[in-house]
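A protein chain is absent from this complex, but the other protein chains hold their places.
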Amino acid sequence: MSLDLRAAAKMLQFDEKADRVVPPTGFTARLTVFSSFAMAFLAVFALALSLAAGRVAERWGDELAQSSTLRISAPAGEGVTQTEAALRVLRTTPGIVDARALTIDEQRALLTPWFGADIPIEDLPLPQLIDITETDEGYDAAGLRLRLAAEAPAAVLDDHARWRRPLIEAASRLRILGWASILLIATASAAMVTLAANAALAANAQVIAVLRLVGAKDTYIARAFVRRFALRSLTGAAFGTLVGIVALVLIPSRGDSAGFLTDLSIQGWGWVWVILIPPLSGLVAFIATRFAARRVLEELA
Amino acid sequence: MSLDLRAAAKMLQFDEKADRVVPPTGFTARLTVFSSFAMAFLAVFALALSLAAGRVAERWGDELAQSSTLRISAPAGEGVTQTEAALRVLRTTPGIVDARALTIDEQRALLTPWFGADIPIEDLPLPQLIDITETDEGYDAAGLRLRLAAEAPAAVLDDHARWRRPLIEAASRLRILGWASILLIATASAAMVTLAANAALAANAQVIAVLRLVGAKDTYIARAFVRRFALRSLTGAAFGTLVGIVALVLIPSRGDSAGFLTDLSIQGWGWVWVILIPPLSGLVAFIATRFAARRVLEELA
Amino acid sequence: MLRHNNAGNRGRDKTAVIELENVAYSYGGGELLTDMTLSVAPGSFHFLTGPSGSGKTTFLKLCYGALQATAGHVRLFERDVRGLGRDDVAILRRKIGVVHQDCQFLDHLPVTENIALPLSVSGQDTSGAGAEANLKELLAWVGLTARGDALPPELSGGERQRAALARAVIMSPDVILADEPTGNIDWEMSQRLLTLLVELNRMGKTILVATHDLGLIRAAKAQVPTRVLRISNRRLQMAGADL
Partner (left out) sequence: MLRHNNAGNRGRDKTAVIELENVAYSYGGGELLTDMTLSVAPGSFHFLTGPSGSGKTTFLKLCYGALQATAGHVRLFERDVRGLGRDDVAILRRKIGVVHQDCQFLDHLPVTENIALPLSVSGQDTSGAGAEANLKELLAWVGLTARGDALPPELSGGERQRAALARAVIMSPDVILADEPTGNIDWEMSQRLLTLLVELNRMGKTILVATHDLGLIRAAKAQVPTRVLRISNRRLQMAGADL
């Protein structure tokens, strides 16, 4: 990080003398640094939240594989017919990828938590269970129930597994909320740097007038301001990002894989986003100040 | 809202003439208004997130009532003895509020989803189930298993219901994160308004000097600045809050009671917090500017 | 040296409005002003001369409490400046009209409002008919009637100085301190300003003008008894009769 910073600073620091003509703008400077700092800090958190929410949504989505169960408690003898009928219906239902009758062993495994392992399953009038794999969008449960009532009246659709669906949705929503915050934060910091740069330029009207009077070109004047604001924003954002990362690391993570958002850490490609925060902040400041400086200068003779 | 605003404005606007002596500070003004706006907007969201997370944590906490299940699959005849032994152990375990053997009917209800309603439960070698109610903190599952192995070897502890615990924790965490963000946002806006006020005061050094020269008292000068910044912050925060609320309302809510954070609305007492945002913002600006003005004036003869 | 003299040129037996007692001032380096003793009687008319950089502006600043003497005592209206609180200084300044060398204004307010500023900050009514007429008359006096609605940055150098003088006298202060008030004004206009100052002096105001314009001093001497002080070699001297 610090290496990155120094390289960028060097790139922008090619004319120290020109910098001196702009007075150290005190509070405006601190304001810029602080805004960039706060915004970068918030951005790191929003980013971590988005990434974590994204991870959760993905993992749970995979785990669930969008499954539900159909149970056929048919009178003895009709079991096989109704099972086949139900399978036919299911396979032609939009939103269902696959439907498969469970074997005896699979049914036993399901019941084990309730009865222990030595359940005499062959002796019981057990219903046949059918495992349904859905698409991402899922199927129309009400419509399916109607069709099943006609074709396999003994079938009972149990989409109990769906309870997790709203959770996945919530995670996705949280992810969107996170990205929206990031966008908002980026806009807000751009606006704030622009306003700060404008305030600095307005406060330095005399400096600009003096420079024009002694024959300074617009680019010379603009450069001094632009460089300074870009560097400030870069510095502030770099610190904000750093502090944000440290804060994230310090938040105790349970490492609990079942945990929802208990793990707000940044992983893998997420780091790319994080490392982009300071240079993007600097770039925004660069463009904003350049724009502001141009506007102010054009008003001047 | 607008009523509140006007009242506050009136309170602060008792000397319009004194206000005129401070020049319209253009960009610093917009900066203050915008910072307050953005911060209030973010605060509304952080608040909504916190409140929603709090609601979820509470509701799920109630629903679960921290329960788990003990299953005793004892050989015929030992069932009753071991059940009693297990109940004794459970009742003396810290972290367990209550333990109760399920009746036949309750067990049948539990199995219905699997076998249908007409299961000949009396004929089956069903295990006895014991329902455990935990305290908020929960019990030590590993320790309990050890004790049960000695007293009731046929007992199997099933804390499958615990899967929701990390979710509740996550919700609480999210709530804390939300409040932390609010604190951060408040600090950031206070810092930004202070810096903006300082920048404005620094930019108006000549105004202050002229006013002192013609015999203006410190309070007269400070008041003009303070009033202006407090009003700006109030205005910005009021708009930010308003826009935030509108945005919240526009985010489609599923009204899905099972949904986690699908309902980011503000309810009941939450509104008190929201309505507090603008006046608090104004107050912060008031104090910050007053402080800054005092400092600047004291440096002047 | 002017020790223990009574500078009141009409010989009135009133206590001094400005009194310096062994005053010295330094901006941090060596002493700029040393061992200055002076007593300005009410109703007197003083000029202050001296080479550029000798400390005329500094001296005036001591006389309205903008600077604190590094040694000795400055008494304004018989109160030691050192003992005054910030609000006391503010109230004191309402009795002293000051024309700064670099006339500064509130650049966002029109000239008339700038001139009326001392009234506004002391809480006096500026919208009454009497106040308005007074302001108008004053504007005419300094020849700014046509420029009353302009903003200060739109004024010419001489117009600024005249506006500053108008602002200094609007409160009808007991003392008027003017720092180089004719630096940017042509001869005709400076004669008009002088007439204005002389009139004020005849009304009993105490006047102290720092200037390097010897012509102005000569013209004043022809109209009113004045005393000319000179800062030379860090000390206050009475200028000879050659002026």
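Chains here go by letter, A, B and C, matching the order in which they are written, and residues are numbered from 1 within each.
Heads up, the rule we're going with is that a residue touches a chain if its C-beta (ideal position, glycine included) is under 8 Å from a C-beta of that chain, and two chains touch if they have at least 3 such contacts.
Since this is a predicted model, take the numbers as computed values, not measurements.
Participant: Need the list of shown chains touched by the one chain that isn't shown.
Facilitator: A, C
Participant: Which of C:S26, C:Q124 or C:N184 sits in contact with the chain that's absent?
Facilitator: The single option touching the absent chain is C:N184.
Participant: Can you say which of C:D87, C:D102 or C:E199 touches the chain missing from this structure?
Facilitator: Answering carefully, the residue with contact to the hidden chain is C:D102.
Participant: With the missing chain put back, which residues of chain C would touch it? List them for me.
Facilitator: Against the left-out chain, chain C lists 27, 49-53, 56-57, 101-102, 147, 154, 156-159, 162, 179-180, 183-189, 212, 214-215.
Participant: List the residues of chain A that touch the chain left out of this view.
Facilitator: 17-18, 20-21, 23-24, 206-207, 209-218, 220, 297-298, 301
Keep this in mind: only the chains that are shown with their structure count from here on.
Participant: When every step has to jump to a touching chain, what is the lowest number of steps that links chain A to chain C?
Facilitator: When the steps are counted carefully, the minimum from chain A to chain C is 2.
Participant: Measuring from CA centroids, which chain ends up nearest the centre of the complete protein set?
Facilitator: B
Participant: Computing the C-alpha centre of each chain, which chain sits at the greatest distance from chain A?
Facilitator: Farthest from chain A by mean C-alpha position: C.
Participant: So how far apart, in whole Å, are chain A and chain C when each is placed at the average of its C-alpha atoms?
Facilitator: The answer is 68 Å.
Participant: Quick check: how many Å separate the C-alpha centres of chain A and chain B?
Facilitator: Chain centroid spacing, chain A to chain B, equals 20 Å.
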